[in-house]
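Heads up, one of the protein chains got dropped from this complex, but the rest are sitting where they should.
Coming up: chain A.
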Amino acid sequence: MTLVMRLSRPLRSRTLGMLIVRRLLLVPLVLFAVVTIVFFAMRLIPGSPATTLGVAGTEGLSSKQIQENIDALTKTLGLDRPLLEQFGTYLLAVSRLDLGYSFFGSNSVVSLLKNTLPATIELVFTAMIIAVILGVVTGVVAAMRRGKALDSIILAFATVSFSLPWFALGVLGIIVFSVQLGWLPVLGRLPTSLGYQPTTNFVLLDAILQNRPDLVLPWIEHLILPALTLAISMAGFITRMVRASVLEVLGDDFIRTARMKGLDEWHIMSGHVLRNSSLPVVTVLGLQFGSLLGGSVITETVFSYPGVGNLLVSAVNQHDYLLVQGAVFAVALLFILTNVVVDILYYVLDPRLRKA
């Protein structure tokens, strides 16, 4: 017994580190899967990018010229090679972080992503923070007012929130807060008049690095409405999760013990109840992050926000095939890494999971 305990103690403390390492080792594997799926999806779906690209904007050309156009593109894109050879070439290039060039303006895909990815990360994570705050507050309030009118209203909002179309929410938000009330700017990330020269392209970080405190307020003003638009769908899930887990925990023995010890309600709520609700919240963050990323594509378009989503949409509209592939790759990378963080958070928050 004692021997087992002594042996298991250092083992357990090592397990968390081991688990994290093991989880991180999975990343390249998952990335490989994503690259494979994107690659084959783009080739197995009927219709070749060369055809779409070759036909675009060719009104007035003869069908022979169009065919030549398509053939030339097929060759440039390497689509005439055997599928496996194409895949090999693509994998090699990706591993060197060479995602090719945009057909328009001949910028490299990687440099375009470098310019846009930070903006998207700022947007998505601000949305997550807003969603957590909104969701936890409404969830706790609903649980404490269980069965009352306020509870029903919050639950009704939580029910509809996840399917609200982002574009409609976004434009209506612009009309109310920017056009009618004039509180917030209509679009963009920062006004050009500020003369912002990106170093890392994370505005908050750059504001510190470049000693430009004047950047912060306009940045927040531009970010708040798109982030809120995105956050609402996620907040609804969190509200429901928090409400349920608070109600569940409130009936537990340790809460009764805490009450008997004379702890006031605020301490019980913050120290005991909410700590137990953190797990379902993290679960929602992980599960809903993909949907949040999808929503960011539309939200960025609504607000002309210069992120990856905006880049992706214009790339698809211009049939800029390599840029599409690269943008999807970047978004998938963000998705995977966030899920890794969520999984690690999970292990940290719930020791029981480490055994599994």
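The rule is simple: a residue touches a chain if its C-beta (ideal position, glycine included) is under 8 Å from a C-beta of that chain, and two chains touch if they have at least 3 such contacts; residues count from 1.
Here is the rule we go by: contacts and distances are computed from a predicted model.
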> What protein name does the UniProt record of the undisplayed chain give, "Formate dehydrogenase subunit gamma", "Peptide/nickel transport system ATP-binding protein", "Protocatechuate 3,4-dioxygenase subunit alpha" or "ABC transporter permease"?
Replying inline: "ABC transporter permease"
>> For the chain left out of this view, which of A:110, A:220 or A:313 touches it?
In response: A:313
> Of A:112, A:169 or A:282, which sits in contact with the chain we cannot see?
Replying inline: A:169
>> Of the residues A:19, A:154, A:203 or A:297, I need the one that contacts the missing chain.
In response: A:297
> What is the set of chain A residues that contact the non-displayed chain in the whole complex?
Replying inline: 37-38, 41-42, 45-49, 52, 156, 159-160, 162-169, 171-172, 174-175, 179, 186, 290-291, 293-295, 297-298, 301-302, 312-313, 315-317, 319, 321, 324, 328, 331-332, 335
